[in-house]
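The complex appears here without one of its protein chains, the remainder shown in place.
Note that the chains are named A and B in the order they appear, and that numbering of residues resets to 1 at the start of each chain.
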Amino acid sequence: MHDVESVGVLEKKYSRRTFIKGVIATGATVSSANYLFRGPNILGAATLQSTTERLLTLTVNGQERRVDVLPNETLAMTLRYKLNLTGTKLGCDRAECGACTVLVDGVNQYSCSILTHQLRGRSVTTIEGLENADTGELSVVQQAVMDEGGFQCAFCAPGFVMSMTAMVANNPNVTREEARVALSGNLCRCADYDKILNCAMRAAELARSV
Amino acid sequence: MANMKDMIPAFDLVQPTTVEDAVDLMKDAGDEGWVLAGGLDTFDWFKDRIKRPRVVIDIGGIEEMRGFRDEAGGIEIGAMTTLTEVANHARVRSEFGVLATAAEHVATPQIRNQGTLGGNITQDTRCWYYRSGWPCYRAGGNVCYASAPLAMNREHCILGRSRCVAVNPSDTAPALIALDAKMVVQSPRRRLYDAEDYFIGPSVDITRMTVLEPGDLLTQVFVPAFWANSNFYFEKVRDRGSWDFQLVSVAAAFRMSGSTIEDARIAVNGVAPYPVRLDAVERLVRGEAASESLQNAAGELAIQGTRALRHNDYKIVMMRNLVRRAVRSVAA
Partner (left out) sequence: MAEKLVGVNYAPPDLRAKITGRARYAEDFRAQGMVFMKLLLSPMPHCRVRGVDDSRARRVPGFIDIMRASEVNQPEGPTEAMLTDEPKYEGEPILAVAAESEEACAAAIEAIELDLEPLPFVLDPLQGLRPNGPNAYTEGNQFSGQDGWSTYKWTDADFAEVDAGRMPNPANPLVEWTKGDIEAGFAEATVIIEEAIVHQSVTHHPMEPRSTMAYWENGRLHAFVSTQSAQRTKMGMAGALEVDPEEITFVSEFTGGGFGSKIPGHTHMSLAPLMSRKIGRPVMHRVTRYEENYIGRARPGFQAWAKMGFRADGKCTAIDLMIVQDSGPYGAGDHNTASNIADITYTPGNMRYRGFPMYTNTPPKAAQRGPGGAQINGMLEPLIDQAARELNMDRLAIRILNAPTVEYGMGPRSQRMTSTRAKEALRLGAELFDYENKIQLSGQRNGSKVTGIGLGLSTYTAGSRGYDGLMVIRPDGKLYVYQGIGNLGTHSISDTARPAAELLGLNWDQVEIIWGDSSRGMPNSSVQAGSQTTHAHSRANYAAAQDALRKIRAIAARQLGGNANQYRVDNGRVLGPGGSMTFAQVAQRAIALGGEYDGHTLPGDLNAATVPAANMHVGTGLMGVARDNFGGEGGIYSWLAVFGLIELDVETGQFETKELVCATDVGTVVHPRSLGAQCYGGAIQGMGMAMSQRWVFDPQYGVPFANRLYTARPPSIMDAPRSMAWDAVGIPDPQTPTGAKGIGEPSVGAGSAVLTTAIADAMGGRCLCRTPLTPDLIVAELEGRPLPFGRLDQHVG
């Protein structure tokens, strides 16, 4: 476990070891107003915002990024609007289209539907992290897409590429039918599914030869 | 208050690492608390700004609620184990295949990578009137929009209605009933429920889908060895091949002696506000061979007492056919 501090009302009740207060406070005061705040709080965002310190260290594409994150903020929003990693797309913001897919510790997940505060200590890979930063070399999946001329409008492409990346890492011997299932959490409205599967099979082939 | 269905309203986030702390925090938060598991049901409610808890208790960091524990009498699965882990687990696959298959039928790979077994069986209904924030019975109001004469209720129930006509959306729930699983609930007292009793209908409490009351935490699911290596059947009829809830699903376990069904457990979902165990059908097939006439009789018996709303008469046919097919799966 990483270093956490918890203060305020809750700390008095729970030991530091077993309890992580998600929203880390600096100094000694998480305002008790946070806990006493009651009722329909449409102004809550602003109220809490003013009293809570939210600095967080995230590992994104292999780098530690220090970022100020609201407790109610999703990873997709943090990536796009705080870290300027706009390759991750918001197609539905409801875990339904897959355009926001990233890898969390190598597992493909919808970044629109995870709180950034749930990712402390974990490693996030986005589409920007696949290319070799030094050589500009494409990942096997990206190379496969170049070879097969994948995608049309490609708003779905970053998400598909991330799912393919997880897929070939799990199983470079994937069959076309297995690839179909592995990619079934990503929607392509251009319905370029045939080419996408060609890319997936080419990526697996390249992964096997690496 | 104007309609806004975007951006999660503010809350305070707490992340306990033990069940004990989680239960304490839940008690503390009372009605203003919300337990966050995989989050895939949760964030919908939050982004629609309908459910607005003051405190969100993220139980993702509780190690004791994750993974599998082999026990003599069966296997214990942490409620926070992901559906992918359930679907891929060697012993689940080999001995309790119906659960692995059901887990594979949930939504999409990303959802299965994040969504948990506990969350899948505890999720709220998808009735679109209710999910749109309309003040129906289930939302604490005094009307059911979905059963109004002109309402759009193709996805709603044909059994078990009581003011509310919503259905349980879970894929794994009927599989767990077929396996006679037990749900372990902590609050802080530890209780055990038979899977079929874990789910409640609107006649018991119209605002809840399960026995869980505020302060209750589902911690584990125990699958007894009794039904291990049975003949299993799972089928889910849906509109779309991915990211879709069932129209009707069936899960069944048959213990065979030659071509005779020694014992059976059969459950369907998508037909009632809770997954329905078909004990009458189980009694019918016990000791019989799965002949065509038995398949048909099982199907007919299954749909006794069903009553369609305007748009869901087809579910009666579908349910009958799925039960037939389940029995057919063990025909000689």
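Some observations on this one:
FYI, a residue touches a chain if its C-beta (ideal position, glycine included) is under 8 Å from a C-beta of that chain, and two chains touch if they have at least 3 such contacts.
As the structure is a prediction and not an experimental result, all values here were calculated from the model.
Residue B:L247 is the one among B:V86, B:L247, B:V276 or B:V327 that touches the chain not shown. In the complete complex, the residue from B:D239, B:E262, B:D279 or B:E292 that touches the missing chain is B:D239.
Contact with the undisplayed chain is limited, among A:V67, A:A154, A:A169 or A:M201, to A:A154.
Residue-level contact of chain A with the missing chain is found at 42-46, 49-50, 70, 72, 77, 80, 84-94, 96-97, 99, 126-128, 130-131, 138, 142, 145-147, 149-158, 161, 180-181, 183-184, 186-197. Interface with the hidden chain, as seen from chain B, comprises residues 1-7, 9-10, 49, 128-129, 132, 145, 148, 150-152, 154, 235, 237-245, 247, 310-315, 317-318, 321-322, 324-325.
Operating definition for what follows: only the chains that are shown with their structure count from here on.
Here the spacing of chain A and chain B, counted between their Cα centres, is 27 Å.
Those residues of chain B whose C-beta lies close enough to touch chain A in the complex are 1, 6, 8-18, 20-21, 24-25, 28, 32, 36, 39-40, 43-44, 46-47, 52, 54-56, 58, 60-61, 84, 107-111, 113-114, 241-243. In the complex of the two chains, the chain A residues touching chain B come out as 1, 10, 13-14, 18-23, 34-35, 37-38, 40-42, 44-45, 47-49, 70-74, 93-96, 98, 101, 107-110, 112-115, 117-118, 163, 181-187.
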